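The complex is shown incomplete by one protein chain, all other protein chains being positioned as in the whole.
Naming follows writing order (A and B), and every chain is counted from residue 1.
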Amino acid sequence: MSYSILSIEDLKVSFKTSKGTVTANESIYLEIKEGEILGLIGETGCGKTTLGKAILRLLSGKAKLEGKIVYRGTDLLTLTEKEMRLFRGKKIGIMLQNPSACLNPVLSAGRQIAEIYRYHEGMGKKEAEKKAGEMLELVGISSSRGCDYPHQFSGGMMQRVMVAIGLALRPGLLVADEPTKGLDQDTKLQIAELIAGLVRKENASMLLITHDLELAGSFTDRIAVMYAGEIVEIGKTAEIISNPKHPYTLDLLHSLPGKGLRMVSGQPPSLVSPPSGCRYHPRCSFRVEACSVAHPGLMGPEGERFTRCLLSEKGRKKETAAQPFLTAQAAFRCRCEGEGI
Amino acid sequence: MWKYIAKRLAMVSIVIAGVTFIAFSAMYFAPGDPAEVIALARYGEDLSASQIGTLREAEGLDAPVHIQYLIWVGHLLRLDLGKSLVTSEDVLAEILQKLPATAKLAIASLLVSFLIALPAGILSALRKNSLLDRGCMFVSLVGVSIPNFWLGLLLIWLFALTLHMFPSFGYGSLKHFVLPALTLGTSLAAVTARLTRASLLEVLGQEYIVAARARGLDEHTILFRHALKNALLPVITFAGMQFGYLLGGAVIVETIFSWPGIGKLLVDSIFARDFSMIQGCVLFIAVLFSLSSLAVDILYAVLDPRIRYDRHD
Partner (left out) sequence: MTDMIEKIKLTEKAYLAEKRLVFGEFRKNRLAISGLLLIAVLCFLAMFAPEIAPHDPLAQKLDSRLLSPSSEYPFGTDELGRCIFSRVVYGTRVSLGIGLLVVAATSIAGTVLGLLSGYMGGFLDEAIMRGVDIVMAFPNIILALVIAGLLGPGFSSVVLALALTQWPVYARLVRGQVLSLRKRAFVEAARALRPSSFYIMRKHILPNCMGPVIVLGTLEIAHVIIFAAALSFLGLGIQPPDPEWGSMLKAGIPYLRTAPQLTFFPGLMIIFTVFSFNFAGDGLRDSFGQPANQEVLAR
C-alpha cells in the first residue's frame, strides 16, 4: 500500500500563447500509491485536465513540461515518443473528458477497443474482436453491440465504452477525467461504481479528476484540491471532507447542495498573470494582508495532510506567531465547526 | 437511409424538371422568331415568308408556348431529344456517341488531380506551416488562378511544339490523353489539395485523435485508420462538385485539343445555332451532373455511419 505507482515531482506545465505564457500547472508534487484511488478536484479551468493529460504527455506540441513524472521508477518525461507509446494504454490507461468527442465517429465501438489489442499485443483480427467483446461485457454492454457506432450509444453507454478502452490492457494506473460529467444522477453513480469496482478488482490505481466533491468523497482514498494550477490541499478523503484546512476547500464544501449551496464567490483567476501572493487571496474570506504578498508553499505533513495556506497550523508555527494570523485562523476554525463540517 | 435517398431523389426530380424548362426556353434566348432561326440554321439562307410558315407548322411552332413545351417534354419522356437541325442526326445518339471520349477524359483528369492533390494536401497538413506547406499552398493558389485554356496552350507549346513529346490535338492513343488530362487535372488538383489540407487539419485537431494517441497507437496508424477516413469524407463530397467542374472544363479543353466529346459538340452546336442539339447537350449535362451529385450523396451516406444509421429508424 505504501509504494507509489506514480510520483510527480515539481511539475510545471506552460503554454506559449499570443496573450503570453499560460502556466497551467506549477510546482505540482503528487504521489499515487499502489492500489490507491486519488481524487483531483477543483473548478473548471484550474488545470486538472492539463495535469491528467500531462501524465501521458498528450498535450499539444506547444506545451512545455518541466519536472519529473515517475511511473514505477521510469521518468516519463525523459522517454522518446516511441517509448512513451508503450506506456500509453498499456501501463497507464486514460479516459479523456467527453466520450462523444473522444470516440471516432466513423469507427465502430468494438473496433476502437480491438485496435488496442491488435496494436499492443499483436493479436489477429478475430482474436482482438473476441477480446473486445469480453471487455464490453465486462463494462455492462452486450458484446453484440460491438459493431455499433458511437452515435448509436447513449451518453452513459459511451462512457462505458471509454472505460472498456481505458482498462482494455489492465493498466496499473487509470486516469479518469470527469468520467461522470453530463450524466444524470443514477447513471453517474453506476459509472463511478463500475470504474472504481474494476480498478479495485484489478488492484490498480486511479487518478479520478472531477469537480464533483460528492463523487470524490465517496470513491477515493485521498483527495488533492487544485486551485489556479497549484495543489492547495491534499490528504485523506475523510479528513479533507470533515476537516478542511484550506479556505478554498471549505468554500468548495459549502457549495455542495447539502451544505448550503453557497457558490464560491468571484471568478477563477487568469493563468497568464495569476494573483500575487496566495492565488486564492482575492476570493478568500479569511485573507490577511500578508496573503497578497507571500506565496505560501505546500506545508506539512500533518499526518498525511499538506496545505498551502499561510493560516494553516503548520504555517502559523513557521511564521512568527503574529496576532492577525491567529485571529483569522481562529475565525476560520470557528466557521468550520459552526457549519458542522 | 432509404428515406434519405427517397428525399434526395424527389429533390433531384424537381431540379431536373426545372432544367427541362430552362433547356426548352433556350430557343427563346436568341433574338428573332424561332421559325426563322431554325430555317436559318437548317438551310443557311433567307427563305420566303411562306416557306417559313410551312416550317413553323411542320415544327409545331404555331402552337402556344406551353403546349409546345408539353409536347417537347412528352418526347423527352420517350427519350426522344429530336433531330439535329443541321445534320438531321438523332440528338441522343449523337450525344451518346460522344460520351465515351468525355467520360475517359474526366476519369483521367480526376486521376491526375487525386494523384497530385492527396499527397500534397496530406503532407501539407502534417507539416503545417513548414516550408513545404507554404510552398504547396502558394502553388495551389497560383494553380487556382491559372485559366485552363491558357494552361492548355502552354502545355501544347512546351510539350507538343517545342519538345515534340505528345500530340497537340486529336483522340485515340494513350499519348493523346496526357496533355488534356494534365490541363484539366492540375487545375482541379489545386482546389482538392487545399480542401484535403483544411479537412485533415480539422480532423487532426479533434479530441478522438488525442484519444487514439492516448491508447498508445502510433502516428501512422492514427493517420491512416483514424484521421483519413474522417478527413476524406468532405473530399468525396467535393468530388461530386468536381465532376461538374470537369464537365464545364471539358468544354474548353475539348475545344483546345479537338477532343471529340460532348463539350466540343455543345460549342460546335452553339456556333451552328443547332437548337435541338444545344437543348440536348445542355439537358444531358445537367441531368448527368445532378445524378452524379445524387450518387455522391448516397456514397457519403454509405461511408458516414452517422448518416447511414440516423436515417435508418
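As a convention for this text, contacts are C-beta pairs under 8 Å (C-beta built on N, C-alpha and C of every residue); 3 or more make two chains touch, one makes a residue touch a chain.
Bear in mind that the values here come from a model prediction, so they are computed numbers and not experimental data.
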item: Chains shown that the absent chain touches, full complex; value: B
item: Sole contact to the chain not displayed, among B:Y4, B:F149, B:Y171 or B:Y300; value: B:F149
item: Residue of B:I16, B:L40 or B:L132 touching the missing chain in the full complex; value: B:I16
item: Selected residue (touches chain absent from view) among B:I116, B:A214 or B:L266; value: B:L266
item: Residue, one of B:M1, B:L40 or B:M241, that touches the chain absent here; value: B:M241
item: Hidden partner chain, residues of chain B it touches; value: 11, 14-16, 18-19, 22, 26-27, 29-31, 141-142, 144-147, 149-150, 153-154, 156-157, 161, 191, 194-195, 198, 202, 234, 237-238, 241-249, 251-252, 255, 266-267, 270-271, 278, 282, 285-286, 289-290
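In this text, only the chains that are shown with their structure count from here on.
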item: Euclidean distance of C-alpha centroids - chain A vs chain B, Å; value: 55
item: Chain A residues touching chain B - in the complex, by the definition given at the top; value: 53, 56, 58, 82, 85-90, 94, 96-98, 101-108, 115-116, 119-120, 149, 151-152, 165
item: Sites on chain B touched by chain A in the complex; value: 206-208, 210-218, 221, 225-226, 229-230, 233, 303-306, 309-310
